[in-house]
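Have a look at the structure below before the remarks.
The other protein chains are all here in position, but one chain of the complex has been omitted.
Here is chain A:
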Amino acid sequence: MSGPNTDYDPVEVTPLKAAEVEAVRDAALVAIEAAGSLDELRQVRLDHAGDRSPLALANREIGALPPQARKEAGQRVGQARGAVAKALAARQVVLEEEHEARILVDEAVDVTLPWDRIPTGARHPVTMLSERIADVFVAMGWEVAEGPLVEAEWLNFDALNLGPDHPARTMQDTFWMEPVENAIVLRTHTSPVQARTMLTREPPIYIVCPGRVFRTDEYDATHSPVFHQVEGLVVDEGITMAHLKGSLDHFATSMFGEGITTRFRPSYFPFTEPSAEVDLACFVCRGVDSEHCRTCKGEGWIEWGGCGVVNPRVLVACGVDPDRYTGFAFGMGIDRTLMFRHGVADLRDVFEGDVRFTAAFGTEI
């Protein structure tokens, strides 16, 4: 760096002459405009705005001027440098845009190429439907109860008012574990979970029990020895069939949409009295032009499950005071619900584990 110059007339300092500054500035602006690439611009920047550029060198001389001359020279050089910097920045933007546009074009790929390097997983629709059903009831404050698949005969039958000679026992073709006299079965319904719940906690009871059950049915498009049920049980003071209807209507609406409710028909189950079959209003045709409806097959209603008021005999066997409490229970097939809700034509698809079937349902149902 130069020291203060005291030897010569500052007005005579060549680099700071107005004409000289303008010439240098103009040369820079021309060079900037002429730069055709970011690399060229980088060189132009070094040449015309770098530490060794004429304007930078001229700027250094300002300090050597007598104070009275500094202001004017400083303004002159400063304006020139500002113009150059501005032009550089502008040119930089233009060239970057040009560069990016070109690179993006050069880097174009065939976006239709597959990228399925890692296969997608899926959860089983029965699992997901069970969870979805559970969530409807959990949202009402109910809890989810579960129990073993291999169950005591007493819990599967006797405690539920299905005595050893009850004709209804033949309605449920039961798998018996050996030796048969040990009185152990594969549960034929999830109702033993209801009995277990009543036996192990005090009312009020509001539970839903989804789970796997077994019957000695031959395996075909609509029957399976293994299938899934969801049952609900409420035991509380003042419970009526109206509460049963309200709960099932809410369940139906939650699963199948506004306006879809249920219909009751008298029926028979040993564990409930009075008992009813539950029909679901067809959520596809909604009863309009149902003769062409493939879901309800012209009925306008879909058979959904069974329900009723818990038989006081069941309450007694399960240690609940039948004079103080009443209850209701209901049950429906999860696989069956899956079939009509999602158009599954063959029940075997549910159990054969073909990944094409399960993958179609993804991770939420």
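In the analysis below, contacts are C-beta pairs under 8 Å (C-beta built on N, C-alpha and C of every residue); 3 or more make two chains touch, one makes a residue touch a chain; residues count from 1.
Just so we're on the same page, contacts and distances are computed from a predicted model.
> UniProt names the one chain left off this complex as which of "Phenylalanine--tRNA ligase beta subunit", "NADH-quinone oxidoreductase subunit K", "Phosphate transport system permease protein PstA" or "ABC transporter ATP-binding protein"?
"Phenylalanine--tRNA ligase beta subunit"
> Touching the hidden chain in the complete assembly: which of A:36, A:121, A:287 or A:343 does that?
Only one of A:36, A:121, A:287 or A:343 touches the chain omitted from view, namely A:121.
> I'm checking contacts with the chain that's been left out. Which of A:23, A:103 or A:177 qualifies?
Checking each option in A:23, A:103 or A:177, the one touching the absent chain turns out to be A:177.
> Determine which one of A:36, A:50 or A:204 touches the chain that has been left out.
Among A:36, A:50 or A:204, only A:204 touches the chain that is not shown.
> For the chain that got dropped from the picture, name the residues of chain A it touches.
Against the missing chain, chain A presents residues 113-114, 116-124, 126-127, 131, 134, 138, 140-144, 146, 148-155, 158-159, 161, 163-165, 167-168, 170-171, 175-184, 186, 199, 204, 206, 212, 216, 218-219, 225-226, 234, 236, 239-247, 249-250, 261, 263-268, 273-277, 309, 311-313, 316-319, 326, 350-356, 358-359, 363.
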